[in-house]
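Every protein chain of the complex appears in place save one, which is left out.
Labels run A, B and C following the written order; every chain starts at residue 1.
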Amino acid sequence: MPSGMAGGGVGYVVASYVITWVVLGAMLMRTVSSVRRARAEYDQAAKGEFRT
Amino acid sequence: MVSGKAVHFIGVLRLENKGAIALISGVSTSAPLLSPDLALDARGVARRFGARWVLRGVQLQVRAGEMVGLLGHNGCGKSTFMRIVATLLKASAGDCFVYGSDVKTAGDDVRHHVGFFSHVPGLYDDLSARENLAFAATMLGFPSADIDAALERVGLTHVTHERVRGFSAGMQRRLSLARLILQRSRLLLLDEPYNNLDVAGIALMNAFIRELNAAGGAALVVLHDLVPAAGVLDRTVIIRDGRVHAPTPDDLAHDGASPQAITLPAGAAGIS
Amino acid sequence: MFPAHPNQFGPPKPAPAWLGWLAFLFFVFAQVFSVVTSPADAMMGHLQKNMYVHVPAAWVAFGAFGVVLVASLYFLWRDDERADLLAASSAEVGSLFCGLTLVLGMLWGRPTWGVWWSWDARLTTTLVLFLIFVGYLALRSFVEDPHRRGQWSAAVGILGAINVPIVWMSVQWWRTLHQIQSNPRGLSPVYLRGLLLNVAAFTLLTIWFIWRRYEAARYERAAEHAAQAAALGGYNA
Partner (left out) sequence: MAFSDDVRRIRAIVWKDLTTERRSKAGFNSVASLGVTILVLFGLALGPDGKALHDAAAGALWLAILFAGVLAFNRSYQVELDGGALEALLLYPGARWAIFAGKLIANLIFVTLMLVIVVAVGIVLFSVDVPATWPRIVLIMMLGVVGIVSLGTFYAAMSSRSRAREVLLPLLLYPMLIPVLLAAMSATKALLFGDVMNEAGAWMQMLVIFDVIFLVATFLAFEYVIEV
């Protein structure tokens, strides 16, 4: 392995975790909001069905 | 839908390849059992494009030997329905049978029966008239078909070896008709067959349809104008709001045809 | 309900709320536990901790692609639109984790090998997999007709999945024949506990993500079907 790593590389580790958490957090928001939106859309359409 | 009025549920149950048995539940079951005598049997065929429902449950039966005209406004789904029957498009819902073969599951059998005359010519511009027909004959499985006779019949003998690229729209229609003549199908699906045809071409088309009729074939003909089809059709139906209806005299007047041009059997709605 | 068509379905069963909470709490626990308990590695120092996010991300990415494969095959077999929606949801989540894996791999490779990228079999295969996913999702967005979209993307998904082992094999050969640097060494069993915990946490999270994405897709389709039922309502009445 090139270049001594002991002690070094903490920045890279922090970056890995930050990126992971940010990506997963964004996915969480996106997923939850898409379910909510689709659900609302469905409820609307289902109501429409009863009207006819 | 949730109310207690007529709810139709037509499913088809396949029992160990012994053929399809129609299972009909609900009220007013006027639909007949699946019969191979029916050239075309459409049961609740529906099709949507995106959110728009073009067909909303087409019920239409065409018996062998019957010539049926199909009217309707632009965009009412006539061509869509034809394409579904011809296996070019899948229905979003409903079932459709051609001589007892399901268009969904037995497409190849259906294609053996169906001759589709589309409003696009479906020819190769860089092949000559004869080459186009020879290709079609091979693909249809009639490699020894009499191509020259077909060309002569549609009046294209003088351009047999010319490329289709230089043909007028009417000549291309005639060439497509020659291909249909080679095919000799049992169910003709003609999508506005008279477009671009001159008077002689219309006569040619009608003679072909009658000939096929005499041989026991059926036809479904999409029309805007009933006049050219005078004396050819047994009955006419109209697609309105995505469903098939019997046309009112008003409809026929709107479509620019005299009601006398066709015969209207009593109760000529889709369901016979 | 109106039509006798296999692709008619109502709203989905929602993913249980406890599953979401469990997945996230377990994920937080696994991350904290593994970071706190694992000592600095003799060779790699704290860099070793990259493993707790990188390896699980790669694992769930490949797992999600496996789901795409199975769902696509099932769709072509049974023509069940729900399988198509499941494949699409898995592809989305899988491509997310696949991209994450690549970034995390770079963050590991840079301090370890001195380069952001190496044409190592794993990295290259993951990259190709990611590109295939991108193509899959692009195809889905370019095709409107649901049935056509389902069939086309199922074919692309299946062929893409078949290709993964072949890509792996070819890159492996290419690498060994050209004697580029060797694989990163095997991971010490001391860290296995943390790794397994995180793999489990990521898996749980992925299941929940796919489930919710699938749920959203089902609602969208159910809304369309409800509109269909309304449109076809009094047919032949």
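As a convention for this text, a contact is a pair of C-beta atoms (placed from the backbone, for glycine too) under 8 Å apart; a residue touches a chain by one contact, two chains touch by 3 or more.
The structure displayed is predicted, hence computed values, not measured ones.
Participant: In the full assembly, spell out which visible chains the left-out chain is touching.
Facilitator: Result: the unshown chain touches B, C.
Participant: Which listed residue, B:D37, B:D125, B:E152 or B:D198, touches the chain dropped from view?
Facilitator: B:D125
Participant: Kindly note down the residues of subunit C that lie in touch with the hidden chain.
Facilitator: Contact residues on subunit C toward the absent chain are 76, 128, 131-132, 134-135, 138-139, 142-143, 145, 147-148, 151-152, 154-156, 158-160, 162-163, 166-167, 169-171, 173-174, 177.
Participant: What is the set of subunit B residues that contact the non-displayed chain in the whole complex?
Facilitator: Touch with the absent chain occurs at residues 86-90, 107-108, 111-112, 114, 116, 118, 120-127, 131, 135-136, 138-141, 143, 163, 179.
Here, only the chains that are shown with their structure count from here on.
Participant: State, to the nearest whole Å, the distance from the C-alpha centre of subunit A to the C-alpha centre of subunit C.
Facilitator: 13
Participant: Would you mind pulling out the distance in Å between where the CA atoms of subunit B average out and where those of subunit C do?
Facilitator: Roughly 46 Å separates the two chain centres.
Participant: Pull out every residue in subunit A that's touching 2 or more other chains.
Facilitator: 49, 52
Participant: Show the residues in subunit B shared as contacts by 2 or more other chains, in ascending order.
Facilitator: 1
Participant: Taking the complex as given, what residues does subunit A use to touch subunit C?
Facilitator: Within the complex, subunit A touches subunit C at residues 1-3, 5-10, 12-13, 15-17, 19-20, 23-24, 27-28, 31-32, 34-35, 37-39, 41-42, 44-46, 48-49, 51-52.
Participant: What residues on subunit C touch subunit A, complex-wise?
Facilitator: 11, 24, 27, 31, 35, 40, 42-47, 49-50, 53-54, 57, 93, 96, 100, 103-104, 107-108, 110-114, 205, 209, 212-213, 215-220, 222-224, 226-227, 229-230, 233
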